[in-house]
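Here the complex is missing a single protein chain, while all its other protein chains stay put.
This part shows chain A:
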Amino acid sequence: MAAKRVDPAANAAAFIDQDDIHEPAHDRNLWAARMKRDAAAKAIPEWEDLRTIASLIKEHTLTHLDKYLEQFEANAIKRGAKVYWARDAAEHNQHVWNILNERKISSIIKSKSMLQEECGMTQFLETRGITVTESDLGERIQQLDNQPPSHIVMPAIHKTAADIAQIFSKAIGTDPNNTDPHYLNEAMRQDARKRFLEAGAGMTGANFAIAETGTFVVCTNEGNADIGAAVPRVHIASIGIEKILPKVEDLGVFIRLLSRSALGTLATQYTSHFSGPRKGGELHIIITDNGRSKRLGMDDFWHSLKCIRCGACMNTCPVYRRSGGLSYGATYSGPIGIILDPTFDESKYSELPYHSTLCGSCTEVCPVKIDISDQILRWRKVMAEKKFLPISRRLAFSAAGKIFERPNLFHGAETAASAALKITPHFLLYNRALNPWGRHRELPHFAKQTFREWFIQNKQQNQEDKQQP
């Protein structure tokens, strides 16, 4: 059965209407991240060149993916890692389960991984009796609140400190009235310590995987991935096939771009390279496709695979900032979510491409130059062709199409519209269900005389005189 269609406009309206605190704070915090990003980018004279180079490296890699993936696999195995291939979420989760089950591991600690999120891994493992603990602070907050991350880099950015104090008071017994971030952070840090020590395996994702060395790189600001990979004996890493870079020297370009784009910082606090298992430990790498090959074959959309998950497009997106990431009802939110999510389920996410003003700022900030805004428009064409548009919208535009193609009908309709506006009772125009324009806006006044009428009255004679031979 088809999944229920997500309605981002209604979800965003609920986010805005809940109170006068959350949406303004969300907008302010993310705008601040965008401003920090601008300052960090401006400090590098070759910023735009870096973006171009990064984009070209990704294009090259994505068009030679088979070669680089096999090279990465061979080199990772040489370093002692065990490598698995997963075609989809089910295979990915099965690999993880097999590794844990064979070793009788019942609890794991994990750092942020959008891929594991995509695969619904936590839920899959929990139903099999595994205790899964998120170690990234934002992810942990979301886990305790039973919500998915609302932002790629800042998973709980839609929450206030007061929200978090409530969640922590229930989960780990902090004072519900103490909203001091340092207090809350320290309390969670202490709670996490014992979980790191108890975990039978640590799981991470990867930001980059280097083909020539078989090394992968994980970037965090909390060092949580490092503890997770260093304390338990078993380290499992989930890596999407698009994370590959050919050479170590390529990495410098991306490290310079990633954190500057994400948060306006020069680099993440921790940029850790994992090259084979540590002494006495095990390293398992699950190279996962989960729809990426299919996306690679889509002429209009394969460039979205260049994404390095920095979140810059979300921070700059004026619609995302007012909506909150959960409004997108998907693993990925914001502009990048709009172009990735429909590749997983076109019907369920058919409304997402319309949750955009097409302002284009996402395209300009993207560190790997994905033409996000143009892809959003192209997704609309796909949705319209496949008749996913709501029927009311389809009928309205079909009528408009007929009017605009016939000048006489159009000029008649103009007069009718202006006459109708003059006599329509106020309550009809300002009723939300009937006319969404009017809830927050006054209607424009139609002019007494259109430009065309003015022209015919005042200028047409001149034009005709001129055109005489």
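In this text, contacts are C-beta pairs under 8 Å (C-beta built on N, C-alpha and C of every residue); 3 or more make two chains touch, one makes a residue touch a chain; residues count from 1.
The rule we apply is simple: contacts and distances are computed from a predicted model.
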Statement: Of the listed "Response regulator", "Sulphur transport domain-containing protein", "L-lactate dehydrogenase complex protein LldE" or "Amino acid/amide ABC transporter membrane protein 1 (HAAT family)", the name UniProt assigns to the chain that isn't shown is "L-lactate dehydrogenase complex protein LldE"
- prompt: Which chain A residues touch the hidden chain?
  reply: 8-9, 12-13, 16-17, 23, 27, 31, 34, 37-38, 41-42, 44, 47-48, 316, 318-319, 322-323, 353-361, 363-365, 373, 377, 379-385, 389, 393-394, 397-398, 400-407, 410-411, 414, 417-418, 432, 435-437, 439-447, 449-456, 459-460, 463, 466
